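Dropping a structure here in structure tokens format, bear with me for questions.
Heads up, one of the protein chains got dropped from this complex, but the rest are sitting where they should.
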Amino acid sequence: MKRKRKDQRTKAKGLRAYVALVYAFLFAPIVVLVLFSFNDSRRNAAWQGFTTRWYGELINDGPVLDALANTMKIALVATVLATVMGALAAYALTRYRFRGSGLYNGAIYVPLVIPEIVFGVALLSGFNAAGVSLSLQTLIVAHVAFMISFVIVIVRARMSGFDRALEEAAMDLGANEFQTFLLVTLPFMAPGIIAGGLLAFVLSFDDFVITFFNSGVGNTTLPLKVYSMVKFGVTPEINAISVFMLTFSSLLLLLSWRIQRQSGKPVVTDEE
Amino acid sequence: MGKREDELRVLFIKGMNEPMSRRGFLRRAGTTGLVLAGAGWLAGCGDDGGGSGDTEMSDQLNIYNWSDYIAEDTIPNFEEEFGVSVTYDNYSSNDTLLAKLQSGATGYDIIVPSDYMVTTMRQLDLLQPINLDNVPNIENLYPRFREAPFDPGNEYSIPWQWGTTGIGYNMEQVPDFRPSWEMMWDEKYSGKITMLTEIRDVFAVALFRLGYDINTTDAAQINEAKDMLLEQKPLLKHYTSDTYIDELASNDTWLAHGYSGDVFQAVAENESVGYAIPEEGAVIWVDSMCIPKDAPHKYTAEAFMNYVLQPEVGAAISNYVWYASPNQAAEEFIDPEILQDPAIYPPEEVEARLQFIEDLGDATTLYNDAFAELRAT
Partner (left out) sequence: MDRFRGHSFLVANVLLAPTMLWLTLFLVLPLLVIFVYSFGGRGAYGEVELGFSLSNYTKAFSPLWLPVILRSFAFAGIATVLTLALGYPLAYFIAIYGGAKKNIFLILIMLPFWTSYLIRTYSWIVILRTEGVINTSLSWLGVISGPLDLLNTPFSVVLGLTYGFLPFMTLPLYASLEKLDKSLLEAAQDLGANRLWTLLRVTLPLSLPGVVAGTLLTFIPAVGDFVTPDLLGGPDTLMIGNVIQQQFLSARDWAYGSALSFSLMAILLVGIFLYVRKMGSEDLM
């Protein structure tokens, strides 16, 4: 067994090299971004010399830090909501066949095909017609509405071909429907839910158009802040905040990995 | 201070009629907490004559302005002087601002749209008139900005900063540069030219070159301008309203249709970049403070406008953002370097060639359709 795996490792050499190149492609602009966070110029245009002043300015820039806080709040809450609701809906749609599911299917694809500006304008008009004043909550509502479909599509791709014999077996062993879901179905869905949640987070974190229309006074998010700087120059301070985000999340990632390894029981893998 | 004010507010009864001398009054009262607190809240009650809306300072003001378009101390000083807490948010274009306003209430007290957009918003009933009795410093404006075609008499708008739309160019790469829009059609510089994305700004360039009125509603003239722009299209690197500053600064482009202040930013990065107002004429624009229809703190907004029109405050903004101030009284406080720069404060003969873009109502669709054709084909 062990030898076989090693064998496969070497076989996958070509694949490994290719994957390394894809990661390089993903991180190419990030390298530039990090370099320019040390650029001694107000603009992201040409290299003018090394400085750390953008980090200093960032620490003292209340509005930008507030915007980051708003962005994180919205993204975290909206991701949780969209992922939970989306996963349940995806489960229902693949697990059960019933009359009327076609209509549901149509509704789910609407957020994918709708131009962002149409959604932004429509929802804002809706909020106004209903007399709802804009706030962070309205932003969360808006984000969930466009994120949910992405989660559903990904989780369904996972669920497709799910072997129901597993559920049957669990129930034969005496588990009820809910226990079966929790112990058999949910773990099976997990990679799809994680993938959906990751994508949802990024969708929310980076959204400009829908956020612009549905944000109230003082609800500036990072994308709103950055886009508003376009006319007068997006300063390397924004690079600095991106580097901060990258470093912070990388550390978190490293930490969680270390904990995982130290606790001695690796999370379920299908390595064996 | 805020807390004490809150407590004392209860003890106070409305009725102090001192809008004009509020500042001096405030300073004098500085030592007397009780009076100070009262002044912060109640100054300016009563005789505003216009009769519209509130007549009291509120403790909150919501401003929606372009980013980086204000001096660092403008807001903090206002907050301190008037005991108002300001929320200051930013937007990036007139069009998105309008679309947001058109979709409904936003909660902002002051917005800063550009000239023709003031007309549009007014026609769409999105603004409310400013009570100029509360803005006595309006006298400080240059006459040109008191009688601007988009809002004569400043009924709905008070200018913030102004500038022009001209050509940013690279002196080294374009040694034969002349201040003429013809440069933007020079095949020698093919692939090194950019134009803005704003429909009317783009057409204004061709119309200036053709010698027509930039606010023409004559379909034949607009069509001629479109053909001219179609000729130019293969020479362009692209249409852009945001990346051209970086492109000029990094030598990627040599001729850019752009806003004066934007080009100055490229100049700050790259010494060989210059800015010119073409001899055929150019667009002048002025961003102006307006009060949206649904503004919750109108009186406070007017107090802020009056504050900005103080000579020192207006000058500080210009000194920080390097745009021209519409405030004549501010001249003595503006850095001579800015005041004497012909690109910021153009000499009279150049100023005479500047024209505002006006909202043409129904005729706008002529431009829209022509622009659609220009971009699609």
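When the chains are written out, they are named A and B in that same order, and each has its own residue count from 1.
By definition in this document, a residue touches a chain if its C-beta (ideal position, glycine included) is under 8 Å from a C-beta of that chain, and two chains touch if they have at least 3 such contacts.
Keep in mind the model is a prediction, meaning the values are calculated, not measured.
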item: Residue of A:V144, A:V184 or A:V217 touching the missing chain in the full complex; value: A:V144
item: Contact residue for the chain not shown (choose from A:L58, A:V217 or A:V234); value: A:V234
item: Missing-partner contacts on chain A, residue numbers; value: 4, 8-9, 11-12, 15-16, 18-19, 22-23, 25-30, 32-33, 36, 44, 85-86, 88-89, 91-96, 98-99, 101, 104-119, 121-123, 125-126, 129, 141-142, 144-146, 148, 150, 152-161, 164, 168, 171, 177, 188, 191-192, 194-196, 198-199, 201-202, 205-206, 208, 222-223, 226-227, 230, 234, 238-239, 241-242, 245-246, 249-250, 253, 257, 260-261, 266-267, 269-271
item: Interface residues of chain B (partner: the chain not displayed); value: 93, 95-96, 98-99, 102, 119-120, 123-124, 191, 197-199, 233-234, 236-240, 242-243, 246-247, 250-252, 359, 361-362, 364-365, 368, 371-373, 375-377
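Heads up, the rule we're going with is that only the chains that are shown with their structure count from here on.
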item: Inter-chain centre distance, chain A versus chain B - centres from mean C-alpha coordinates, in Å; value: 38
item: List of chain B residues in touch with chain A within their complex; value: 62, 66-69, 87-93, 96, 99-100, 103-108, 241-242, 245-247, 249-250, 261-262, 265, 268-270
item: Residue ranges of chain A in contact with chain B within the complex; value: 41-46, 48, 63, 117, 121, 124-125, 127-129, 133-134, 212-213, 216-218, 220, 224-225, 227-233
